[in-house]
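Attaching a single structure in structure tokens format; questions to follow.
As you look at this complex, bear in mind that one protein chain is not there, while each of the others sits in place.
The chains carry the letters A, B and C, assigned in the order they are written, with residues numbered from 1 in each.
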């Protein structure tokens, strides 16, 4: 069944396969009057783009975004914003050897089971390339959030066992691993070098923070802010775990240690005194920074021999060739940022109808 | 905005507050012809019910479920199944003292911010009592899944820092903490005793496994099986983290160690050789057991004094009185089980249209 | 599949069968802070209630509405409003004779085909009694709309071939047929008398007008205001046609005659100079009154003998006994009014996010 649409008021629908004609996204529900040009979106595409370091695939995807509809004279019109990125530099021949084999850790088997056959070129719809549409939509969501003073930023907090121990915001964009700790980035680079020399791959952890979030975002009970974030982040391929605030550590805390109390700041505004909850309580934002973490598994495509089966069930040993990232974490950072922004933009819009007085204000009554 | 509906084909809508007239759920989309009576549902309600051990509140909620619609002569008719549980034994007077205070770790402040005011009696809609509707719907989902040989079972794997080290399935229903390890349960009881004596509370970890799941469940890309499970589980109040399969541990694994390969079993059926992915690859079930874990924070209501503010912003120290569980983990086990079953039931139904041949079979063409 | 939910921001889910335990509706998404008690809803229930004239069934349905959740101290809280009406006075025995027969003009055959069996007592879910939930939700929608100066009113414009020729608003609630023309009502009564004496039944036409509607309601392209109204009204059992504005007459108009132009009123407000479009252009309200009409077929249950088949396919002649309205039009008036109000309430809420400036106003930015 249809599963390529996400969001309720800021609603995105993505399409496209790794080796098809292109990748795209339709954003329906973005308010009219938002300044938006391709220049607002392209920087996000560039951050996701491969070929920027030796830890990313050398495929040369130009990933130029086109706004096909939904803007006029540099502003959104309220109608669907269709964004498209034409695929270039696909080497489909690379993949024909994998046509009849179920690669370990990939969706080959499950797609065949579900759909009866699959587009075996580069993973088709299950490819990481699917996230191009998410990032394009995320750029628009970020543009919208900026109008409300909300900024979203993600980074790599761990590569395999190497964890960032310090947080230098400026460092994030300086090293190719997007880590906020230059020393950790150096050690992670060495670790990745060893993985590559062993024809192996690595995973890692991404963290994301949103600042400037007003209290009141999130809709009980199934569309809680944390629930929607969890769906959004877990839906990114290779993500295996999501934490909000203290996350799994909270399981060991006592109530006294985990409770976020309240105080009144110098402007008379009530604010939480701590942030164990990750910026929300009962699934609704409380004005503290939104904070989440996710675990990304290692790239399943590795060049060392692995045991698996042909589609007919006979055993085979395969070495997955092609151009693959030894770690996808750094490129996934902007994807996590994008999905977080999309959830916040959606909650921002749905939040306008929470109260009779907000509806009246919107309608100038 | 409306956020109390979950699911696409097996769609539930819950309603009700802690201290209102009752709690209910409408299940729309359950196939016709499923045998279903109140006896199928009540045991699940009883497992969630408080007052069954000294670690659960002594409120005496009878929680008798009524089927108000959707069945005829003991079978579902295909029309909405309305389930209702009348609230009894509410002591609203207990809560009036909290009317003007923002309890730490609770949704009082965020509900006020979002809605302008709140039903302060027992947390209203943000109360754990909201899960009554989830469990009633989960019982129906389990009944449906059983027709397909799918069983879902959850248990407590940790209380605070005390973790289960062995897995004895039969033990789960024997100890009041729902742990599969009797010795761990004993130690956890001692730990909870200390928490209670200190007017403090504890959290923990719940694990859930589904067996008998056919390959092919889950809809790319935003309605992946793991994405929907993450939303479903994270939407349970107090859950702060969700893992699928190896979860956060996967972040440290290399590709070689984390990849699930394939083999052919004695019946010629292709199966995964390991289960790092938690029963799914690329968001679609692969025939291995579904496995997930979630972190539950400590009960925020504690009797020791905490700092917070009145609704007018003035500081106050409060001790939260009332009848509260020192740990909600054991009672949340059946909630996790229910939400998992609801996601699987939904994916089972949406999966019927994945292929032209399955649609033709359904219509006998 | 699930089909008992309607609306996007003001979202209703109805449940219940004619002869089950009750009928209900859950309204999710109603803004918090709206004054609402059972007294606001009951008058709408009473208008739908049978037994009020000799043209309506003599079943004595008390149809007392209960607010089960979603209000606190007389105001909505923003959480789901669950409304319930307990069924009383069901004579199930009346219907057992119809268990194995497919009544002409009824859903017996189609429900059996779709679901494999059916609740044959009084039509089950396909009974006109299903509209009880719509009317309860419609009353809440009307209450919300009133805050914005919007009023919705429907009436009977024809019974069989007898059409109202004048429009006296006060007359509508005076005659049992809800016609705005006392003379037509008298003639229609005579016509219905003849139908009853011949063991036959009649249909008719209902019209509905909404006043005070601001421009800007309705979302292109599939959720246009007219499209949503058409779905809402056509979904009422027995409705066979829906017209907006000039409706089918527009097919014979030329562009010159049908076009609604614009002028500026004494307050400098731009307004349409005519209303062929029924208060909307391109699916968005233009500030003129919303106007629609619908055709209601004759009650299919008639006491004269008709040819049909048993469920096993053998021919049978049946006379449908039981207590049935010879015409359902007057009782359906409030249902049309309700569905119209629900669509408008939904469009009012979704409209808050159409523009960046409206979203900013809602959030006080």
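Throughout what follows, a residue touches a chain if its C-beta (ideal position, glycine included) is under 8 Å from a C-beta of that chain, and two chains touch if they have at least 3 such contacts.
Values in this document were obtained by computation on a predicted structure and should not be read as measured data.
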Omitted chain - touching chains that are shown: A, B, C
Sole contact to the chain not displayed, among C:68, C:164 or C:202: C:202
Touching residues (missing chain, whole complex) on chain C: 1-6, 8-9, 14, 102, 104-107, 109-111, 113-116, 125-126, 130, 158, 160-161, 195, 200-205, 215-216, 218-224, 226-235, 237, 239-264, 268, 270, 272-273, 276-278, 280-287, 295-302, 304, 306-309, 313-315, 350-351, 353-355, 357
Hidden partner chain, residues of chain A it touches: 1-5, 7-11, 13-17, 20-24, 26, 28-29, 32-33, 66-70, 72, 75, 77-82, 84, 114-119, 124-125, 349
Residue numbers in chain B that touch the chain omitted from display: 8-9, 29, 31-34, 76, 78-79, 144, 147-149, 214, 220, 348-365
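Please note the rule applied: only the chains that are shown with their structure count from here on.
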Approximate Å spacing (C-alpha centroids) for the pair chain A, chain C: 44
Where chain B and chain C are represented by their mean Cα positions, the distance between them in whole Å: 37
Residues within chain A bordering two or more other chains: 8-9, 220, 350-351, 353-355, 357
